[in-house]
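Missing here is one protein chain; the remaining ones are kept as they sit in the complex.
The chains carry the letters A, B and C, assigned in the order they are written, with residues numbered from 1 in each.
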Amino acid sequence: MTSLRATIGLDIGGTKISGGVIDAKGVILAQSRRDTPAHDPAAIISEAANLTRELSAEHKIDAVGVACAAFIDRSGSTVYFSPNLAWRDEPLRERLEAALQLPVTIENDANAAAWGEFRFGAAVDAADMVMLTVGTGIGGGVVLDGVLLHGAFGVAAELGHMRVVPGGFRCGCGNRGCWEMYASGTALVREAQELVVSGSPLAARLGELCGGDPGALSGPDVTRAAVEGDPAAVELLADLGVWIGEGLASVAAILDPELIVLGGGVSEAGALLIDPAAGAFHRNLTGRGYRPEARFALASLGNDAGMIGAANLAAQVDG
Amino acid sequence: MTSLRATIGLDIGGTKISGGVIDAKGVILAQSRRDTPAHDPAAIISEAANLTRELSAEHKIDAVGVACAAFIDRSGSTVYFSPNLAWRDEPLRERLEAALQLPVTIENDANAAAWGEFRFGAAVDAADMVMLTVGTGIGGGVVLDGVLLHGAFGVAAELGHMRVVPGGFRCGCGNRGCWEMYASGTALVREAQELVVSGSPLAARLGELCGGDPGALSGPDVTRAAVEGDPAAVELLADLGVWIGEGLASVAAILDPELIVLGGGVSEAGALLIDPAAGAFHRNLTGRGYRPEARFALASLGNDAGMIGAANLAAQVDG
Amino acid sequence: MTSLRATIGLDIGGTKISGGVIDAKGVILAQSRRDTPAHDPAAIISEAANLTRELSAEHKIDAVGVACAAFIDRSGSTVYFSPNLAWRDEPLRERLEAALQLPVTIENDANAAAWGEFRFGAAVDAADMVMLTVGTGIGGGVVLDGVLLHGAFGVAAELGHMRVVPGGFRCGCGNRGCWEMYASGTALVREAQELVVSGSPLAARLGELCGGDPGALSGPDVTRAAVEGDPAAVELLADLGVWIGEGLASVAAILDPELIVLGGGVSEAGALLIDPAAGAFHRNLTGRGYRPEARFALASLGNDAGMIGAANLAAQVDG
Partner (left out) sequence: MTSLRATIGLDIGGTKISGGVIDAKGVILAQSRRDTPAHDPAAIISEAANLTRELSAEHKIDAVGVACAAFIDRSGSTVYFSPNLAWRDEPLRERLEAALQLPVTIENDANAAAWGEFRFGAAVDAADMVMLTVGTGIGGGVVLDGVLLHGAFGVAAELGHMRVVPGGFRCGCGNRGCWEMYASGTALVREAQELVVSGSPLAARLGELCGGDPGALSGPDVTRAAVEGDPAAVELLADLGVWIGEGLASVAAILDPELIVLGGGVSEAGALLIDPAAGAFHRNLTGRGYRPEARFALASLGNDAGMIGAANLAAQVDG
């Protein structure tokens, strides 16, 4: 066992629990992962404890930070609910502390990822930043003057649920027209599948990639086709980027960040996504031409952002 | 001259400059007002100085806080631009300090009003609040964990310029579909005038109030008719309230406040506006049913909120 | 004075009162007209009396039938209101009988026109018919199994106020999306003016007809251009016809007439209007292909339909 002091970050997703030992500079000293027993809340805690024990073997651990896709109360104790993990009003921190025998900090996964990028990634030079994790949905995280935004009840920065189309598509939150129905990987796949179904000759390459079965077409398929130069896929990513940029102009009217970080699987399309997003942002920003404007950057920590951010938040609380 | 220490708050509007001597508890010790020479930036500063001298005669003044409808930089020095006051990249603080011979703090008027309500008005018990000043446009002010939100460039909380309808009405900011085109007094008047122009018998009372000239119909006319019970005016205010509540649900997805304060001229309609707004807010809030929800309140300081808030901000900087 | 027994029909419009002596076969024995003193309810009654006296000089008159653009109660006594004639809860029949010293029947003008066409015009062979008077607005009249439809409160057959577009254009009735905002002469002019304003080369002929001033373009201008063969005007009339036919398919789902009569100024476009209307009707009729369908006909009594219909209704009551 080394004498290096560190914290563990756990990112509990719908299918995997990723864990890492992270030092004060955000360096991953060790990492591991396990399947998530998503429908059994007690088993999730057991697996988190097992993973923590494994990671603790070689390191002196001060605390554990847990990132998960959940609405968490302001005090960081209770999960109001989690769409994928079967928790309702769960006293998660208390249960984890009992199982892990370590101080635990719990945080919404998109917030943790934003914090990771803010401390050690694409946003180290910014004080006010918005991070958008564009995957199946849109995850949002906001840092204002160096402080992670939680809101009065702990559920701020749910950026994907800003309404952008009155009476629009039904969202997983139950409402209609939420931004994440237009600016997420799910939207990208829906539009791409619709294009294939239409039988348009434009969709030839996308049709090949899914073997003629539109239902099998995935977001990575579209990104791959776009990177290869398929014009339809490039257009689909540009359309997605425009929705992202337009929504961010609304977010900026409220928060006025200096930096916007795009992460999540869809951001792997790089300039194919970020350029149209930045263009639409500029075109829709209120006061443009008479005020400084936020920069755009791609996330730099990839899938580890949540784990690293959660570990650092735990270190702060512990310190 | 008394020995009471106090600050002056000036609210520079498009037609009037209101000034007051405000003590540390938000009490107005003296007040006065002058016309705004809106098209002459230098004359505005002279009038502000004259008003400050008048108010200083009987009180010991430590500093002056100035609220104005303007985009102001993060440092509180420079006005990027002001829609009504002919300022572009104006070093307003420096010029005012030279003219007034006192420390000066400048603040966006809606922010100042929010701060006034937060310190001395409807939001004294809240730590996280959003204030909406619904007048000709929508002014927004946000307090997060006791701190007034400014954003990286000083222009946060421009809530009225969140886009709510893609391709919607053209806004005074140059974009389309901004919230303030649907949820402001301007929207109320537009809808009411359209109803009168239509010649509908429903609009009979509204038609009387404007002497048959739809262009003469004002927001206060509609509010007055609604308070008297005119069904068309009640409907128009309810429609406005629904737009306000729907937009606030988006704002709450981002900021998660505990309290929402409605102020500005239109808020004088009271329950006729706030009840439909609160209903639509609840109906559109993401996660409703699984999370605590913000309360609604009417502003309590009226037109003095900006002046009081600016004076208090000046006291904080000075102190 | 002849011994021929007859009734008088008066059609009180916003600008003219037309009167005629009508025999039992619908023949006009004499006629005259006067200006309507529209803003003075008492003067309207005086003028109606004067016109009645003039027409009575040479004929034995049994009764008077009055058609006017008004919501009239089921008993045919009281005008609830009239958009153009300044009546509100007016005991019109009683006042007219006092002034005219004859039995009086009052009827909505579009109903009277439908009855005129039903008894003596385009619908003499039908038992169930719908008449649409397409002018500035849409007037509707319905005959079911030989009986003129009045409804429980006297205000049935207000066909133009069926809603066809949720949240659509504001109507003169105060609501939004009423059929007459899409299928009337007002709609035709709005669309034509918009085309001229657009500066499209398509609008060249229409632009000439209004001397380059779109605001001066009228419905008759569009009809004239269409009759001359101007493709844009033909399209505009066809668009209007489609709205008419689509709405009539909804009306037919409710009333299932055997005959639909189109009258009013716009119907002067003849086949240019009725053919697209009939096509759209067929395309949108529920059950088409499995049921008989209504025929279309143009009105045959022109502007006299209301006067003739009102006179005949008076004869029926009197007889």
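As a working rule, contacts are C-beta pairs under 8 Å (C-beta built on N, C-alpha and C of every residue); 3 or more make two chains touch, one makes a residue touch a chain.
This one's a predicted model, so the numbers in the text were calculated from it and none came from an experiment.
Asker: Could you tell me which shown chains are touched by the chain that is not displayed?
Answerer: A, B, C
Asker: Which one, A:C173, A:I254 or A:A299, makes contact with the chain that was left out?
Answerer: From the options A:C173, A:I254 or A:A299, the contact with the absent chain belongs to A:C173.
Asker: Specify the residue from the set C:V27, C:V197, C:A253 or C:A271 that touches the hidden chain.
Answerer: C:A253
Asker: What is the set of chain A residues that contact the non-displayed chain in the whole complex?
Answerer: So the residues of chain A touching the unseen chain are 81, 83, 170-175.
Asker: Please identify, in ascending order, the residues of chain C that touch the omitted chain?
Answerer: 71, 80-81, 88, 126-128, 140, 142, 144-145, 147, 149-166, 171, 173-175, 178, 246, 249-251, 253-259, 284, 286-288, 290-294
Asker: What does the interface between chain B and the hidden chain look like in terms of residue numbers?
Answerer: 201-202, 231-232, 235, 283, 287-290
Everything that follows uses one rule, which is that only the chains that are shown with their structure count from here on.
Asker: Are the chains arranged, by touching, as a line, ring, star, complete graph, or other?
Answerer: line
Asker: For copies chain B and chain C, work out whether under half or over half of the interface numbers are shared, and give different or same accordingly.
Answerer: Different; most numbers are used by only one of chain B and chain C.
Asker: Rounded to the nearest 5 degrees, what is the angle of the rotation that puts chain A onto chain B, matching CA atoms?
Answerer: Chain A sits rotated relative to chain B by 180 degrees.
Asker: I'd like to verify one number: the distance from the centre of chain A to the centre of chain B, where each centre is the average of its C-alpha atoms, in whole angstrom.
Answerer: Distance between chain centres, rounded to whole Å: 35 Å.
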